[in-house]
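Complex shown without one protein chain; remaining protein chains in place.
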Amino acid sequence: MRFASDNTSGVCPEVLAAIAEESARYGPAYGDDRRSAELVEKLSEVFERPVDVYPVATGTAANSLSLAALNPPWGGVICHQEAHVAVDELAAPSAIGGGLTLLPLAGDHGKLTPEVVDEAFVRRENGVHTVPITGLSITQETETGTCYRVDELAALAEVATRRGLRIHMDGARFANAVVATGASPADLTWRRGVDLLSFGATKGGALAAEAIVSFDHSLDEVIQRHRKRFGHLLSKQRLAAAQILGWVSDGVWLRHATHANRLAARLGAGLDASGMALSGPVEANMAFVRMTDDQARALREAGASFYTQVLDPGLAEARFVTSWSSSEAEVDELIRAAGQIIAA
Amino acid sequence: MRFASDNTSGVCPEVLAAIAEESARYGPAYGDDRRSAELVEKLSEVFERPVDVYPVATGTAANSLSLAALNPPWGGVICHQEAHVAVDELAAPSAIGGGLTLLPLAGDHGKLTPEVVDEAFVRRENGVHTVPITGLSITQETETGTCYRVDELAALAEVATRRGLRIHMDGARFANAVVATGASPADLTWRRGVDLLSFGATKGGALAAEAIVSFDHSLDEVIQRHRKRFGHLLSKQRLAAAQILGWVSDGVWLRHATHANRLAARLGAGLDASGMALSGPVEANMAFVRMTDDQARALREAGASFYTQVLDPGLAEARFVTSWSSSEAEVDELIRAAGQIIAA
Amino acid sequence: MRFASDNTSGVCPEVLAAIAEESARYGPAYGDDRRSAELVEKLSEVFERPVDVYPVATGTAANSLSLAALNPPWGGVICHQEAHVAVDELAAPSAIGGGLTLLPLAGDHGKLTPEVVDEAFVRRENGVHTVPITGLSITQETETGTCYRVDELAALAEVATRRGLRIHMDGARFANAVVATGASPADLTWRRGVDLLSFGATKGGALAAEAIVSFDHSLDEVIQRHRKRFGHLLSKQRLAAAQILGWVSDGVWLRHATHANRLAARLGAGLDASGMALSGPVEANMAFVRMTDDQARALREAGASFYTQVLDPGLAEARFVTSWSSSEAEVDELIRAAGQIIAA
Partner (left out) sequence: MRFASDNTSGVCPEVLAAIAEESARYGPAYGDDRRSAELVEKLSEVFERPVDVYPVATGTAANSLSLAALNPPWGGVICHQEAHVAVDELAAPSAIGGGLTLLPLAGDHGKLTPEVVDEAFVRRENGVHTVPITGLSITQETETGTCYRVDELAALAEVATRRGLRIHMDGARFANAVVATGASPADLTWRRGVDLLSFGATKGGALAAEAIVSFDHSLDEVIQRHRKRFGHLLSKQRLAAAQILGWVSDGVWLRHATHANRLAARLGAGLDASGMALSGPVEANMAFVRMTDDQARALREAGASFYTQVLDPGLAEARFVTSWSSSEAEVDELIRAAGQIIAA
């Protein structure tokens, strides 16, 4: 019953096969290879337009390099106050962005709204002394398991355009959001003003493969240069490209995401039914559930792993994350264990 | 006949197996896992003392994070003028080191000598205006295919101690140097004053796995913090650890390096005998050979890939690199082709 | 009626005389001169212990260099959300601090409290992913014109010690706080745990002279190196030292501060009596007064300059700052004008 995070899963069989297959070949280093070229083609097809693709090994790299490419070092980037970039990356956007400032804002269900973004401009001094707001970073699927709908993204794009903000999307769980919203990758990104996407494959089944997908070719040099000078250009990039190709081809990524989302829904509904209430809707591959500290302890003793956050003394919010490698059996085992704890 | 670089090889079977095996398991993210702990144990055994190990995905990351940990941002690091850190990393040590300065020096056969290091201090102003020399970065195996002997390292350690310099070793091809020198990993590193080693597995057969091996535990926080904030902490670190474990266990790394070194020697001797003269001794897995531009062109037309550097108009120095995946057959094919070109 | 800021004043006669006197001499550059040495002696006397002194030309430099010296680049510094470092310095602490994060917190009257500082640690994740809180920056006199009492500083020092935080004090208006609190410079700084003080003379009557006053000699190299490498070491430092010496000697600084504080009190009381209510107590050289937008406009038309901040539609908070060069006459003229506006 491993629900701590989707990054506790291993490499999915399709990616393993792609690695093995590519390993049998030689290939030029640093991205001048066939797989890297094929990846550009493949993602251009997925996103229904020509894109540039920059593989890297971590999500923090994809996010920070994107923010550094879109914003001047004196700029400020609005993000949700629970966003990974703001909370879990040890100020990497500032380290890589040359002193870039994050401007975390509140918002229900882990989402930013146009109103919240607009309000950040109110009473803000102008002039050279104040960090100008230059960018917006949106997380899709959000940290609280929700997904921005296409119309919500359109509304954010509108305010971004009006305010002159560049848009980055942290898509560490983008596959889950595509499945959850039913919208096309294009409709969730560049058609709604997204300039750069951190396209995450690691949580979805890759070994260590993320990619900056760029919808603005004029950013090519700055991304390439920053990627290299912060140590993120992989020598055997063809093996990172192979991972993503193996994962995206034949709809593998969406199949895995569908599986994970389905199990999260089952898990959430099951716990809710057992008497541990859901904190919010389960839209993708995360379920947030309220339980007492005693219940959390008992669940862990029963063999479940998951994170909790203190809500009130004695009361916690537990996060359950499913992945390509989660099984219906372990979800049902968790639900059973929860039922017994409630009943006891 | 792929001799452009050892990083054009794929993943060796032993590492592939280790990835597949580890993929069947769940495991905590970000290094709190069993494989990461085993890697520390294993490398402590290899280096005959307790070490800290920080896996990363690229050699540039390992090098730059090491230099940033050992030197203040205002410091200067002596390195050979052909060193990878100086030539091929787009000033990453400065980007990650907060403005760190590299001080590249000349030296025969890609090696620094105590005399050269000492001379860098002569006529150097003191005081707050001048970049103080604070570190030394040694490449083992060097960029020109030579290896520092233990006594050469001891002499460098002596001047470093006398001058108060911290020592980093870029060991992207450390395995080849261990085999070439016949010295133990310990004798090539901490017993000769090395503080941090970039321990390279990628060129030797891994997918994307390098590690900073630290012989100074007091550097733990700064390395961990820099690694995270520059985006180099892998979420599925256990799969990077598994790669290195699969590569180091049962002597795989030294077996592959022995193979590569042997083929480079064969290749060098063969070309030399055919009439294309070696530029210097073949000590590890690289052979440098002088040939005319016409000969280089003919060799490439025959199907060989390798890099050349202009020496004089019409004359080039060609670099041939062997790896775990090179075969005797392709070496012999190259020698044959060279013989025919010379004969023609 | 110039009350926009104390930095709109010129150079006070005592500092002018000191500049002229020092200009008649030659002297070594970059701080190896007699005036710089005398300044160390003088401030050691003022602070009743040996101190190190690092003159710079701007308050932003003094603040940012101090924060960079006290905190690692991955650290976080708690400050008040209205603090100059957080609001008016374009993220200079991050630019100079290598990516340092500011953690602005709310607090009445521009002051931080131990409770607010302690609460910042609650629910804060540990581990390598989260910015660790490493420092505290206190502004004395605060941005809202109040001054920390000695017992308030002691309480902050207690929590800082308990939490392992280094303390910086932004003393751009330190002289005004010394006069306002009646406490000694020592009691307001190192005896209450302050490690580094930005000692401001510019607002108090100098041309461009601030100094980092250090109570921790072990920080000497890092401050000197950062000062130089960010371009803040003055070649004619003896003329900056002379400015501060001319200002501190014979109690000039406290006399000017007493004058400014007295006029601010007079101004505040006068406006309050005229019907424009004070927002808070006038403790040093700033008075904050509530007035309608119409009243503010009328006051400006009458010749007064000052800043306003919107409180509610139609309602503003006006800030009046006095300096060494303010005169009783212009204060009284302002009060008269306010009376007429109210009466109209």
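Each chain carries a letter (A, B and C) given by its place in the written order, and its residues are counted from 1.
In this section, a contact is a pair of C-beta atoms (placed from the backbone, for glycine too) under 8 Å apart; a residue touches a chain by one contact, two chains touch by 3 or more.
Note that the structure is predicted; figures quoted are calculated from it, not measured.
A.B. asks: Of A:20, A:62, A:213 or A:233, which sits in contact with the chain we cannot see?
C.D. replies: Of all options in A:20, A:62, A:213 or A:233, contact with the hidden chain holds for A:233.
A.B. asks: For the chain that's not shown, point to the residue among C:57, C:315 or C:342 touching it.
C.D. replies: C:57
A.B. asks: Any idea which of A:72, A:107, A:280 or A:339 touches the chain not displayed?
C.D. replies: A:72
A.B. asks: Any idea which of C:240, C:276 or C:291 touches the chain not displayed?
C.D. replies: Checking each option in C:240, C:276 or C:291, the one touching the absent chain turns out to be C:240.
A.B. asks: For chain C, which residues lie in contact with the unshown chain of the complex?
C.D. replies: Interface residues of chain C facing the absent chain: 2, 4-5, 7-12, 16, 19-20, 22-29, 56-61, 63-65, 89-92, 95-96, 202-203, 207-208, 225, 228-236, 239-240, 325.
A.B. asks: What residue numbers in chain A mark contact with the hidden partner chain?
C.D. replies: Listed in rising order, the touching residues are 30, 72-74, 98-99, 128-129, 222, 224-229, 233.
A.B. asks: Counting contacts across the full complex, list the positions on chain B that touch the omitted chain.
C.D. replies: Counting only chain B, the missing chain is touched by 73-74, 76, 87-91, 94-95, 98-101, 123, 125, 128-131, 309-310.
The working rule: only the chains that are shown with their structure count from here on.
A.B. asks: Please identify which chain has its centre, taken as the mean of its CA atoms, farthest from the centre of chain A.
C.D. replies: C
A.B. asks: Select the chain whose centre, defined as the mean of its C-alpha atoms, is least distant from the mean of all protein C-alpha atoms.
C.D. replies: A
A.B. asks: Roughly how far is chain B from chain C, centre to centre by C-alpha average, rounded to an integer in Å?
C.D. replies: Comparing mean C-alpha positions, chain C is 51 Å from chain B.
A.B. asks: Roughly how far is chain A from chain C, centre to centre by C-alpha average, rounded to an integer in Å?
C.D. replies: That gives a centre separation of 43 Å.
A.B. asks: Can you give the whole-Å distance between the Cα centres of chain A and chain B?
C.D. replies: Here the centre of chain B sits 34 Å away from the centre of chain A.
A.B. asks: Could you check chain C for residues that touch two or more other chains and list them?
C.D. replies: Within chain C, residues 73-74, 98-99, 128-129 contact more than one other chain.
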